[in-house]
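One protein chain is absent from this view; the other protein chains keep their places.
Labels for the chains are A, B and C, by order of writing; each one numbers its residues from 1.
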Amino acid sequence: MNGIHDLGGMHGHGPIAPEKDEPAFHAPWEARMLGIRRGATFPPEVNIDRWRHLRELIPPHLYLSRSYYDHWYMSYVAALLQSGWMTAEEIKSGHAAPGGARRNDAMRPEEVWEAQKTRGIFTRAVATLPMFAIGQRVRARNIHPTGHTRLPRYVRGKIGVVRLHHGGHVFPDANAHGQGEAPQHLYTIAFPMRELWGSDASPHDEACADLWESYLEPA
Amino acid sequence: MSQHSHSHDDSVEMARHHHIHADLPPDPALRVKALESLLTDKGLVDPATIDAWVETYESRIGPRNGAKVVAKAWVDPDYKQRLLSDATTAIAELDLLGSQGQHMVALENTPGIHNLVVCTLCSCYPLPLLGLPPTWYKSAPYRSRAVLDPRGVLREFGLDLPEHVKIRVWDSTAEVRYLVLPERPAGTEHLNEAQLATLVTRNAMIGVAKVTA
Amino acid sequence: MNTIHDLGGMHGFGAIAPERDESPFHETWEGRAGGILEVMTFPPGFTVDRFRYLRETLRPDLYLVQSYYEQWLYIAEQVLLEAGMISAEELARGKASPQSTKRNDSMRADAVWDFLHDRAHSGRPLAQAPRFTSGQRVRARNMQPAGHTRLPRYARGRSGMIVSHHGGHVLPDASAHGKGDAPQHLYTVRFAARELWGAAAHPRDSVHLDLWESYLEPA
Partner (left out) sequence: MPYSLSNHPHHHDHQPAHGHSDVPSDPALRTKALESLLTEKGLVDPAAIDAWVEAYEKKIGPRRGAQVVARAWVDPNFKGRLLRDATGAIETLGFLGREAQHIVVVENTPAIHNLVVCTLCSCYPWGLLGLPPRWYKAAPYRARAVIDPRGVLAEFGLALGDEVEVRVWDSTAELRYLVLPERPGGTEHLSEAELAALVTRDAMIGVAKAGALREGRA
């Protein structure tokens, strides 16, 4: 979707504000929210891509005005409501409605380190040969899907060169919408800055993005 | 056209769910507390597991991991070669792969090329090597400007690169995670691997700083 | 500026919410704020383009939550503050400082109707001939000015056809930044919806934009 999250190339968001010796968490609730994200049981449809899409669906003004871990809170609550695992009343009160079933399969503390080590491998075998070779010129397609995509607006329609080929990877546009992993070849495409932003950009610089095969066409 | 796909309904349905925020306290501390107790009530989370995750990212995983990789590459040319040709395997040798960093690419800074990592669409970051991303990395100013005006961004971080240096920005749009291999600073020939590792900062491995001796 | 005001083609803002029998002003203050910005005394050289530019400098999250007239209020405050006509302290107190002098040249009530029908416009005679003619194929330049511009992001780099020529008009990119009228030929350009949005767009549809000559190049 062409959402507020697609920030590449925008003006107006002000200076970057690095903090000196920034702590891991700015408040205890941030740490709790991180732990909930990592350690709580999620509705089964919420894979990594669905999770990212949930964040993109935060109303734009809240996306811009609320902090990062609050995005997580809003996304998780929306997923709980959508899946029917919680009611709005339960979220508001912070207490389970009487009579509901209690699960006993939540992640145990001793499982955390192993989960951290082993989770999140998204490479997949694909039977087809890669359509593009390293060094080949390609154009990112001009598409505007309303669902989840990892093709930023600022590269659409632009020509670049295949820099790296990573083999097959889970395709987010499908995986975010319950359409399976549908793996595709993944490439890193290098776009000259002048192609992206016009003749005022530096002639020396480039920006690379990791793009799936169906985002690309020969140029 | 695609505007009418199922995902359109998705956004309408989600907008409905987000109406709840009008009835919730603005203070996230209160909301997260209520959520945690609700999840605990329902057996969807074990508070001790939350503690364990927090402890993991506060104490066990951070930029020291990435610095080990960088320092080893500086002192061991064979390792550096392996890191640049197949970072995933080279980092696995040090047992430093993990969630949000299972598929790695290392980018070498040289006098002629400077690499900079960003995630314009969300906040992808090599967690097992650098720990949790700093707030600025996840915020709109950096995400919007790193791809459009990398030289301006670097100047804001105090790094004014000459015109002839090629800047390569890497926008992490997939599950590949990028680690910048900074240039080894001059005058560090006498330092051992562990001493070198202490010089390597998080910002240098994102690409917004150089390593100084 | 590539800021939040450049909304064309974005997703995630939800449904359009027409109101039945909407009145011009929802609350009394809206009319007052609107009236202030229309009939107040402006600093010399103030232009409609500066007005639009100032609106674009509103913080993105506030741009999304503030109502239209609240944004006008922001513009009025910015105009007066940046011209030194009022001070931040005076604004905060809603009272003129004892040292300030009172002017007596503001627009009178009996001049308002004529002001609303004043024929001053942005057309300007131009000596040089137009570079493009109706029917000609052109491409909107790929440019990312940090200041005010009227070339939306969604049209940049896209090809279209000139459908009409309107003579010389004040160039907003100059006029918003105190660089005079700098008039240029103005054209209406038709872009096929598929050129803008890709193959999923309707083959019969088109979007028209009014674009200045320096925004365009032959295609």
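The working rule: a residue touches a chain if its C-beta (ideal position, glycine included) is under 8 Å from a C-beta of that chain, and two chains touch if they have at least 3 such contacts.
Quantities reported herein were computed from a predicted structural model and do not represent experimental measurements.
Checked against the full complex, the one of C:Ala33, C:Val138, C:Met161 or C:Leu216 touching the unshown chain is C:Ala33.
For chain C, the residues touching the chain absent from view are 1, 3, 5-11, 13-19, 22-29, 31-36, 38-41, 48, 52-60, 62, 64, 66-70, 73-74, 76-78, 80-82, 85-96, 100, 102-113, 115-123, 146-147, 150-152, 154, 164, 166, 169-170, 172, 177-178, 186, 188, 190, 193, 196-197, 201-202, 204-212.
We adopt the following convention: only the chains that are shown with their structure count from here on.
Per-pair tallies of C-beta contacts place A-B first.
The most central chain, judged by C-alpha centres against the centre of all protein C-alpha atoms, is A.
Rounded to whole angstrom units, the spacing between the C-alpha centres of chain A and chain B is 13. In this assembly, the C-alpha centroid of chain B lies 39 Å from the C-alpha centroid of chain C. Each of residues 1, 9-14, 57, 59, 64, 143-144, 146, 196-197 in chain A touches at least two other chains.
Along chain B, residues 2-3, 11, 15, 140, 148 each make contact with two or more other chains. Against chain A, in their complex, chain C makes its touches with residues 1-4, 9-14, 56-57, 59-61, 64-65, 141-144, 146, 153, 156-158, 197-200. In the complex of the two chains, the chain A residues touching chain C come out as 1-4, 9-14, 56-57, 59-61, 64-65, 141-144, 146, 153, 156-158, 196-201.
On the chain B side of its complex with chain C, the touching residues are 1-3, 11-12, 15, 140, 148.
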